[in-house]
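Below is one structure, written out as structure tokens, with a few remarks after it.
Every protein chain of the complex appears in place save one, which is left out.
First chain written, first letter: the chains are A and B, and each begins at residue 1.
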Amino acid sequence: MAKQFKSLHPTKFYRDYLNHDIRPDGRLISKFRPVIINIGSIATADGSALVRIGKTTVICGIKAELCPPKSERPNEGFLICNVDLPPLCSSKFRPGPPSDLAQITTRFLADLILNSACIDLKDLCIVKEKLVWCLYADIICLDHDGCIIDACLLVLLTALKTVRLPGVEYDAAIDKKTINEDEQKSLSIYNTPVSTTYAMFEDKVITDPTAEEEEISSGLLTIVVKNKELCSIHKPGGSPLSEEKLYDCISETINHADLLITLINTAVAEQND
Amino acid sequence: MSIKIGEFVFPGDVLRDLTVVNGVILKGPGLHSHEEPNCLLVTRAGILCFKSPNTYWIDGQQKRYYPKRGDLVVGIIKKTGNICKVDIGSSELSSLSMLSFEGATKKQKPDLQVGDIVYAKLLSAHREMESELVCIDSYYKAGKLGPLSNDGFIMNISLNFVNRILDINCPLLKTLGQKYVFEIAIGMNGKVWINAKKTKDILNLMNALLAAEQESNSNIIKACKQYAS
């Protein structure tokens, strides 16, 4: 019966559940899904990670290349992220050029990296005006079940922490690069921004929504924090939200962030051992 | 918030303390029912109007036509066949059966081509369904409905202006009629068809209509005289 009811009246189905402060998947309204982090999943990449938030699965591989810097920023390297939402991960996406959601997520991640200053592009410089590192971070979603921004940000940060760059010596006079594979240097990550997504459903705010809940909700809210500081509060429209609820969400995110950061650090520390 | 009749209202305003007759409020365009009893939610910007005993509506600006049952409209045939598709300026084409003309039978149907103009009545207009036009009244008589001559000209005017010229007190058509001999079909959808003996007259009439759109009623007579001279 429940199945038929759900497909006929999806909104009412959710409303009935939420009125009893529980969600169809058995979680409480403000309960997060379990997060799994796996690192070094791609052996050929210079840094990689896989993250699962509930059923949402994203994988990130970081490839480092040597290239000359831009002339207007001679001592800065590059970090280029790209989020790919292939048709594999959800029936919402079709083959062809990147969907709007993929483009928006890519842009949002790039902004976040810049805003949080978690990585200093000057660290990627090898020889000023001549040679810098260019990091390509490709994030591919394998299973889309909501909170794609959270998963992408988490996987990107974890993957960045696993990046090992070989030593490079550059002789400008004869334009010769010598790569020293023995010297493995990790990147300095100055802070770890983590995000949480909320979905608004009528007068309730649901934490960590699944794709189904995102679909039915009247709006999303993503909060990004780093070291108890706010990095972004992104609410791309949807139904109006009162300030009290917003501030509740922010404090919840700050609490949850500690857990996520511990998780990332544990995963990275295990690899180093 | 109690709002007085004739004042400006904006989307999101809630009208309270409305006159209710037998538990019913008749609401026109721009008003929506509200959770609380005897209250209406405003969804368009404009002037709040009231007609005794219990009818409320918003008089605002609008260019796009929403089909309404019983409206007389001027449409352009876009597709012919047993059921014609007619463009009446709404979000989709309306259907007009070839049999819904006076005296039409399966063998004897009016000869309509793509691009012809008809003056028709909306038999049904429901937002979930395609609207349907007819060219006969409930006594199977055409009356003024039916195909309009191809000699005439068609023009678009705003919906507010349609309501204004159809007002019995509007001097525009009377004043123009003193000077010119012409036929006019004004559709509630903002399409107006005009025909006169000379093309020059038609053009003058069209210019007069366009000019009158911007003028108040008192100025219209003055403006008409200017065009007529």
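Here, a contact is a pair of C-beta atoms (placed from the backbone, for glycine too) under 8 Å apart; a residue touches a chain by one contact, two chains touch by 3 or more.
The rule is simple: contacts and distances are computed from a predicted model.
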Which of "Chromosome disjunction protein 3", "Signal peptidase complex catalytic subunit SEC11", "Skp1-related protein" or "Exoribonuclease phosphorolytic domain-containing protein" matches, in UniProt, the chain that is not displayed: "Exoribonuclease phosphorolytic domain-containing protein"
Touched by the hidden chain, restricted to displayed chains: A, B
Chain not shown: contacting residue from B:16, B:64, B:79 or B:222: B:64
Sole residue of A:12, A:31, A:73 or A:107 that reaches the chain not shown, by the stated touch rule: A:107
Selected residue (touches chain absent from view) among A:56, A:158, A:210 or A:232: A:232
Residue, one of B:80, B:97 or B:160, that touches the chain absent here: B:160
Residues in chain A touching the chain absent from view: 100, 103-104, 106-108, 111, 114-117, 218-219, 221, 226, 228-243, 246-247, 250
Touch residues of chain B, complete complex, unshown partner: 8, 10-12, 30, 32, 41, 43-47, 59-64, 66, 90-92, 127-128, 158, 160, 214
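Going forward, only the chains that are shown with their structure count from here on.
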Length of the line joining the C-alpha centres of chain A and chain B, rounded to whole Å: 54
